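All protein chains of the complex are present and in place, except for one that has been dropped.
And now, subunit A:
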Amino acid sequence: MATTSRKRPARSAKNAEELLGYYRQMLLVRRFEERTAQAYTEAKIGGYCHLNLGEEATVVGLMAAIEERDYLFTNYRDHGYALIRGMDPGRVMAELYGRQDGVSKGWGGSMHLFDTDVRQLGGYGIVGGQLPLAAGAALAVSYRDGDEVVMCQMGDGTTNIGAFHETLNIATLWDLPIVFVVVNNRLGMGTTVEMSSAEPELYKRASSYRMESARVDGNDVIAVRDAAKVAVERAREEQRPYLLETVSGRLRGHSVVDPAAYRSKEEVDEVRAQDPVAGLHDRLVADGAATAEGLAEIDADVHRIVKAAVEFAEKSPAPEVSSLFDYTYASPVPNDSRRLPADPLFPVGA
């Protein structure tokens, strides 16, 4: 259970290119989330809306460690994962807008992004709900002797719920090819890890389940990727579950509407000082891997992608009310009640 140390910046041209690629992805998450917050305040987006601001290095590092064939389950803080996993940004934004072209056809919203094509099998709004599901997906992989790995993301607060403990136990017992990732942003909503977890070094909890685990700096994209690769390899090659804890910060409130008044200025300053996007920017420039102008061009490019995503969402029609009963059951059966609120159960007077 080693704590992976921060690596020295890559110097080779190949590594510089790789880092630039990650920077572009992190910036995509950053700009998409900023634009999402704006759209939310314009009342274009409804419901609860949780952003990955401050978690960009974690998101990108994790997604770099899994392959196309692998499966991903996340909690409701899922926009960044969807973008980097390969969902179309326009369709992700359309989902936030509740439109027909949304990845979940407007049925899920911000918390429930799902795209079977990229094997991201949900965004889940119930804390801990995705854990048993992810274990079941890993069970299906192993049932079929497959070589896919399931990655199951969750927050720090999730390690206190029963489903976490039931699932970790099952994962070890059944030799499941699954990587649990605890994205420790040090907060539940406003509750700190220390307030809620008797063992605040969360990765240690895995030891109760004889599961290998590690903690890594979640603000360092390369460190996250490399640590996650170790975990994925363990799951794929040895059919053994693994728990990885990433430690980073949350730049804004729990959700868009949360002003986070419970945080001190010092606390916020500390998180800002570790901003992973700004950090990578400065590192790339300091290492001579990029110029500030070059990075600004990437930013402009990313802005265009986000702008196009918003335009796509704006244009996408709302789902037809006539489709309201299309997704209750996959196998249609007789006598399924399909009435709208004012409809009678039976024709009046019949």
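Rule of thumb we're sticking to: a contact is a pair of C-beta atoms (placed from the backbone, for glycine too) under 8 Å apart; a residue touches a chain by one contact, two chains touch by 3 or more; residues count from 1.
Just so it is clear, contacts and distances are computed from a predicted model.
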Look at the options "ABC transporter ATP-binding protein", "Alpha-ketoacid dehydrogenase subunit beta", "RNA polymerase sigma factor" or "Amine oxidase domain-containing protein" and return the one that UniProt uses as the protein name of the missing chain.
-> "Alpha-ketoacid dehydrogenase subunit beta"
Residue among A:Gly61, A:Gly90, A:Gly129 or A:Gly155 that touches the chain left out of view = A:Gly129
Consider the whole complex, including the chain that is not shown, and state which of A:Gly54, A:Gly90 or A:Gly108 touches that chain.
-> A:Gly108
Residues of subunit A in contact with the chain not shown = 71, 73, 102-108, 112, 114-116, 121-122, 124, 126, 129, 131-141, 143, 162-163, 166-167, 169-170, 173-174, 326-331, 333-337, 344-346, 349-350
